[in-house]
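So that we are looking at the same thing, I have put the structure below in structure tokens.
Just one protein chain is left out here, and the rest sit where they should.
Let's look at subunit A:
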Amino acid sequence: MKKPALERPVLLDVQDITRLYGPAKGCEAIDFQLHAGEVLGIVGESGSGKSTLLRVLAGLEAPDAGRVVYRRHAGEDVLDRDEAELDLYAIGEAQRRALLRLEWGLVHQNPRDGLRMGVSAGANIGERLMAQGQRHYGQLRETGQAWMRQVELDAGRIDDAPRTFSGGMQQRLQIARTLVTRPRLVFMDEPTGGLDVSVQARLLDMLRTLVRSLGLSVVLVTHDLAVARLLAHRLMVMRRGQVVETGLTDQILDDPQHEYTQLLVSSVLTP
């Protein structure tokens, strides 16, 4: 009898990443593994290096030292062993950009950074598909409308420009645009930052549903512990470029060990 694998396969193996702009500015000696289907939260104050780390992980900025290894076929039948392990900064730029565009996704804090503001919502959602080589207008449009419904946007507004959308709707659009190619790994940088509380709550709810239904693996950077508690399975607490504590989300938030984590948890305002 085949036993189910208890340990989920490693999707992203981060080995000793250092990227410093100056002493204690940036991130230093970061080591962790992300398993398939896992949501990892990175929390910390402003300037703790969490965004730098995300940029390095997402392939936007080369690290000073260390490796980011992506195990492409984790959890599936390994058909092609040479392709199975990709060292993000050792592979060529063409391959890295193709990976970022097609298998990975990045959700920016400000939807204006992730969207093309000059073209319609439908064109935004379709862009990654067109980059993959889809050349059928009708199908692109159907997919666009399906995704708009999935992120709870009015599909009738497919031809409207993103600038006519509210902040929360723009963020939903950015998420649809990113997820349309069914990426396996998504990086999110403060996806609910700058939104008001009720909009945040609905967006988080939607994100949680999507993560579960699509089986996404997510690296989530946030300074908001409530967001982290709702979405993340596991947390990494950063301070001054270093990881001070890691563990399961509930464990970290309910029983913080490091004094900085204790400070962080006790600083949360409760109405």
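Methods note: a contact is a pair of C-beta atoms (placed from the backbone, for glycine too) under 8 Å apart; a residue touches a chain by one contact, two chains touch by 3 or more; residues count from 1.
Convention: contacts and distances are computed from a predicted model.
The subunit not displayed here is recorded in UniProt as "Alpha-D-ribose 1-methylphosphonate 5-phosphate C-P lyase", chosen from "Alpha-D-ribose 1-methylphosphonate 5-phosphate C-P lyase", "NADH-quinone oxidoreductase subunit F", "Xanthine dehydrogenase family protein molybdopterin-binding subunit" or "2-keto-4-pentenoate hydratase". When the full complex is taken into account, the listed residue touching the unshown chain is A:131, out of A:29, A:90 or A:131. Along subunit A, the points of touch with the absent chain fall at residues 93-94, 97-98, 101, 116, 118-120, 122-123, 126-128, 130-132, 135-138, 140-141, 158-159.
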